[in-house]
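For reference, the structure is listed below as structure tokens.
Apart from one protein chain that is not included, each protein chain of the complex appears where it belongs.
== chain A ==
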Amino acid sequence: MIEFKNVSKVYPNGTIGLNDINLTIEPGEFVVIVGLSGAGKSTLLRSINRLHEITDGEIVIHGQSITKAAGKELLKIRRDIGMIFQNFNLVKRSSVLKNVLSGRVGYHSTLRTVLGMFPKEDIDLSLRALERVNILEKAYSRADELSGGQQQRVSIARALAQEAKIILADEPVASLDPLTTVQVMDDLQRINRELGITTIVNLHFIDLARQYATRIIGLRAGEVVFDGPVSDATDEKFSEIYGREISKDELLGEPV
């Protein structure tokens, strides 16, 4: 469970990023956050694992406040939260397997990980994570030899190897073509359903949001202006979130 309690973020220059957010996200939900760019989607998502600091309020994850956590405690909370980025954020010169194994560092001593001495179970776990996203045969390829869609699946495998209970995906398909977009979203959905991992995704394609989410949260100028199941997220509601008519580029098009 993720709880936002009166969460606000004001940037040093006075811009309001988030304004008094109160949310509760239950385990196993597939939440899609929508909104215009600059509405605070990314800030909201990154405040969950404290890649961005909030200036007010508190975020509680599985009963533990990440806002107050420091040192090892913070690292441990982060270990349980997988993150998927728009640009995949893999080490391009390293092998796919090493990238996935890097998700395991939080479980072992510094010396052991730095020497690359991961136990056999970790390697098995990583290979199984790669199998789950259908990319096992690429385990020993260099990450930069893979296509964009494949790289994004490696980063999903990294989150799986982490044995994360929550996955945050910040615009995971923004740099992918429509076909691979669907594959990556399918992977995220399958993992959410089969493993019960709470999944929170930032998207700007409205039809994708409707297709995959169990719950949609609409942000506008740092405030939650919509929060409800997909069935309630009508075109009118979306126009409200966006503050204008939905335009063509907010639709991915016919699902493949």
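Here, contacts are C-beta pairs under 8 Å (C-beta built on N, C-alpha and C of every residue); 3 or more make two chains touch, one makes a residue touch a chain; residues count from 1.
As a working rule, contacts and distances are computed from a predicted model.
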Seminar exercise, completed: Answer for the undisplayed chain, UniProt naming, from "Phosphonate transport system permease protein", "Ech hydrogenase subunit D", "4Fe-4S dicluster domain-containing protein" or "GH3 auxin-responsive promoter family protein", is "Phosphonate transport system permease protein"
Seminar exercise, completed: Touching the hidden chain, out of A:L23, A:L36, A:V105 or A:I246, is A:V105
Problem set entry | Candidate in contact with the missing chain, chosen from A:N89, A:S141 or A:T214 | A:N89
Problem set entry | Hidden-chain contact residue, picked from the options A:I21, A:I81 or A:I206 | A:I81
For this session: Write the list of chain A residues that the hidden chain touches.
Result: 49, 51, 74-83, 85, 87-94, 98, 102-103, 105-106, 110, 113-114, 155, 158, 162
